[in-house]
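Note that this is a trimmed complex: some chains were dropped, and none of the rest were shifted.
As written, the chains take the letters A and B, and residue 1 is the first residue of each chain.
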């Protein structure tokens, strides 16, 4: 009875380990991780191997969507291929990728101020915008265009050809201008709202 | 804008410091002895050494709040029959309790995080056969679907620049670095005591001739009040607008 219970615990521990590694993992490594002190104990090794076999068998149940396979002396969890169809549909599902406000704000800054660093974007938005920058990189709308010659050599971001194509413009020259006059206007407006004069 | 977390002697902010004082003294949070707590609070500020101006200013705001409450409580209460007067401390108590609530929740979260930290996840393991179908995100489609145009992007950028300009608080940005007063109350008290030592009395005006400036005037005045309170001196004025005489009570 006690042995039965310990085998069950071993199975659970093995399952947790094989799952979190993701890749194929050596059976010997599993044994060492389970109990470093008994790793050389033949009896213990046998016990673990039996638990591995029991685990493999339990996965063979037809109601399971994943299986535990051996690759030489390694073990790995993988999906049963009869479930590829829904999996393909899931992976291909038109993701609800949408440009959120955060992402759009960040894109507008990069478009008009490029080449620009993360710190500059953060300064304008008032909050760190790394997540949005990463999304834009993933969408291939921006790219790294170099590094600033300053301490830490921060990355400079700019828009991609994809960006131009997506907006149907042929070069950055076509971007609407923001003139220095306009900037001065903003400043003035802000001052007026605050009701005082700001020495520049 | 990204400055490291600063703490003053282990306190995360003025409320944290106040809570500490309340707990240390076993005060009732709903009936805080405001005079004592203000004194203790100011005592802590006195011992702050090199602190970032921004952080210090948060503590100073609280100091002025405390002093304001203290003043209101010392003022004779107006006789109002119909309604009980609001306790000047009510607002502060509310803030303290709210802060305490989140501080407590933070402790709970800490425990929860510790337990949850023992759980692991796995990376995506999409089989090769499946992955092949994977399509990249098409930026053009994304932009079309999100209904973004260059004009929109342009407007957005303008709005952002405007907000940035708004955010730079024009009032606060005009203050330079907050520095310690050059004239300290304790120093001035010691000076006055030294000047008056051996004399029977001295004119208030004489005290001011040695040092000039508005700050000196204020600090000197405060120093005299403080010395009066501690029984080192007494003052008298024979007639209205007459000379203020400071008499030594020592020796």
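Convention: contacts are C-beta pairs under 8 Å (C-beta built on N, C-alpha and C of every residue); 3 or more make two chains touch, one makes a residue touch a chain.
Keep in mind the model is a prediction, meaning the values are calculated, not measured.
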| item | value |
| --- | --- |
| Per-kind copy numbers - full assembly in this file | A x2, B x1 |
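Please note the rule applied: only the chains that are shown with their structure count from here on.
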| item | value |
| --- | --- |
| For subunit A paired with subunit B, centre-to-centre distance based on mean C-alpha positions, whole Å | 41 |
| Of all residues in subunit B, those that touch subunit A in their complex | 1-2, 120-123, 125-127, 129-131, 133-137, 139-140, 142-146, 148-154, 156-158, 160-171, 173-174 |
| Subunit A residues touching subunit B - in the complex, by the definition given at the top | 16, 19-22, 77-79, 81, 84, 87-88, 91-92, 95, 97-99, 104-105, 107-109, 111-112, 122-126, 128, 138-141, 162-163, 165-167, 169, 174-176, 178, 182-183, 186-187, 189-191, 193-194, 196, 198-199 |
